[in-house]
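All protein chains but one are shown in place.
So, chain A:
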Amino acid sequence: MNKARSISAMVALPIVLVLLWWVATLGNSNPFIPKPVALLTDLWETWANSRFLEHVVPSIVRLLSGLSIAIVGGIVLGVLIGSNLTVRKIMGPILEFVRAIPPPVLLPVLMMVIGIGDETKVFLIALGCLWPVLLNTVDGVRSVDPVLRDTTSSYNIGGLTRLRFFLLPAALPRIVTGVRLSLPIALILMVASEMYAATNGLGFSIIYFQRTFQNGPMWAGVVVLGLVGIIMALAFRWFERRILSWYYAQRELETSG
């Protein structure tokens, strides 16, 4: 009952908006303005075929590769920087500098240095997604409870045991926040990188349709992009609830008690 209610609350506004959109564009014959029914037809006809394999799957592979590299790199660097003052002091200025550069700006440079293949796109996604993961991991590691840290030290728990059973779990809520923030960045950089010198992918397809005046398929591509984003966010939320079950259960108990 409660679930049905929350789902209906979630879809109510989108339905109203689509209805409004439908009514507003009923008599409109401007080919540049998308219409709901035509969009659905385009979505089905353009994307529900081999194009999905040729253009959506490669995009998702790039996105997930870049994101994985960013997560692993962000956590490793974050733990190193967060738990060591000297490393923090040395790395600080460099990190601030690199972070201040918007990743898309690097695209032309990277294409010259690394080439126009997938490596450039994956690298760009990884670079953009690194910061939220890295900075949140550093914060997470630095803000571990001092009592728990003393407990861990007093029992001589060190090395990998300390990392695995104390430091990483303690920082995990923050790390997960960092990853969640990096998801939309990954999507943006994926599309942006595919709009330059690419031969396939969602970004490539959208630009291609736009340049060949196929407005319907272009809009449908934008919708596919949105759907990829939503599915990614939902999948991540499910995963987050699983690996942080102790965290959410404890918080719920504390706020209700």
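Operating definition for what follows: contacts are C-beta pairs under 8 Å (C-beta built on N, C-alpha and C of every residue); 3 or more make two chains touch, one makes a residue touch a chain; residues count from 1.
What we mean here is this: contacts and distances are computed from a predicted model.
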item: Record-based protein name (UniProt) of the chain missing from this complex, from "ABC transporter", "cytochrome-c oxidase", "SGNH/GDSL hydrolase family protein" or "Na+/H+ antiporter subunit C"; value: "ABC transporter"
item: Contact with the hidden chain (one of A:12, A:37, A:112 or A:148); value: A:148
item: Among A:47, A:166 or A:208, residue touching the chain not depicted; value: A:166
item: Those residues of chain A which, in the complete complex, touch the missing chain; value: 145, 147-148, 150-151, 153-158, 161-162, 165-166, 169, 172, 246-247, 249-250, 253-254
